[in-house]
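Removed from the display is one protein chain of the complex; every other protein chain stays in position.
And now, subunit A:
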Amino acid sequence: MSRLGTRGLVLNEKLLFELSDSGRKGYSLPASDVPPAQLDAELVRDAVEGFPELSEVDVVRHFTRLSTWNYGVDSGFYPLGSCTMKYNPKVNEVACRRPGMANLHPYTPDHLAQGALALMYELQEGLKEISGFPALTLQPAAGAHGELTGMLMVRAWHESRGGGRTRVLIPDTAHGTNPATAALCGFEVIPLASGPDGVLNVEDVRAKMDDSVAGLMVTNPNTLGLFESQIREICDVVHEKGGLVYCDGANLNALMGIARPGDLGMDVMHFNMHKTFSTPHGGGGPGAGAVGVCQALEPFLPAPLVVKTEEGFRLDDDRPQSIGRLRAFNGNFGVMVRAWAYLRSLGGEGLKRSSELAVLNANYIRARLEKVFHLPYSQRSLHEVVFTDKNLGGDCHTLDLAKRLIDYGYHPPTIYFPLVVHGAIMIEPTETESKQVLDEFCDAMLAIAREAEENPELLHEAPRCTKIGRLDETRAARQPRLCWQA
């Protein structure tokens, strides 16, 4: 039986504001048991103009309907390269909603928040062990926020030694946020080409490294899914010339229990906790971006840090060399609870097994597709594999393939990234998918390659089975409508 999409009843839904009917309310307040109070009239607004008026059932049906238009990991296979969309254990959701955790105020005195602090401390120690870094902060709110935290520390370290280093080397395989982050820390970005084999070459780094360069930002495994095999030598070169090495840890899912970035000579790395440690992505977040550092950078970590003392756990704010704080309160604690639950569910052995199977799955897809799809690099892949649209017939391109995959019931892989690969199709299956799922996905990819040869219109007109067809993105950008108006 074909996996192609079939008919279903997909209903339209107006915007909240279009559903509104004057006088409705979906919320109940306790009766006020104090005298009413008034502010000076000049401080008070009229009603919030435009706010909808809906009953609870209106709101529930509205958002339930919207949810049916979405594709999530629980709906099906989501092989988004570099995004690590693994299945998220349900117990994580139960864990973070425990009232003792969810209803704890961030300014609760430390002695009344020992459970939360213990959990943060355990998570911190676990991440240190996995990454090989001796010190760590849990404060950053997302991966890119962790990058900012890490690069601010790199800058602070240089400033503490006299400064003057204003440039950062960034390979062309880097995530788009890396150059933006470096710029936010006042650095100039020096692009670095990866070699023909898809990895950085130690001699190229040596040639660019001088005393104006603060360091190198590298992703390992890189965005091609390849291990930076010369990373130790590269770290040595950067260190010899007085720089530091930043590791974008977005792809840590390939390395747990296998290799530790801290052991390889990296100085600072962020974790995409929501990816590797299984917090659902939520259509954009929340995530969390813990940052591990070498001993030399420890004094610069954002305040406060969770520390263990004889009297118990404590938030330590007394950090004179700290770069400060990057957000209010204690970080995305709800994400930390989920990550803690995941770590404790798997243990060291389970984490290593996860990485092994993530890599097995990527290599299995590679083996099944490489005869038909063009593979730009021949090295052994780790947790993700990048193909291109070079062999795709019928004047079909990566975007057409991606849209046609939707008709087959799959979320498309990451496309047109990394930028260094023309027409890239980046597949990351993760460890939570079975051989059966991978086989069905590969069958769909191969069927689409045949369709491209025999009936390319199927690709050009895809997706056909979705609620709406391809959207006019140019119109959205040229005539921005970012807000509903009556």
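Brief remarks follow.
Keep this in mind: a contact is a pair of C-beta atoms (placed from the backbone, for glycine too) under 8 Å apart; a residue touches a chain by one contact, two chains touch by 3 or more; residues count from 1.
By our rule, contacts and distances are computed from a predicted model.
Name of the non-displayed chain as stated in its UniProt record, restricted to "Probable glycine dehydrogenase (decarboxylating) subunit 1", "RNA polymerase sigma-70 factor (ECF subfamily)", "Multiple sugar transport system substrate-binding protein" or "2-oxoglutarate oxidoreductase subunit KorB": "Probable glycine dehydrogenase (decarboxylating) subunit 1".
Set against the missing chain, the residues A:53, A:236 or A:298 yield one that touches it, A:53.
Only one residue in the set A:24, A:374 or A:397 touches the chain that does not appear here, and it is A:24. Although one chain is not drawn, the whole complex shows that of A:241, A:353, A:374 or A:397 it is A:353 that touches it.
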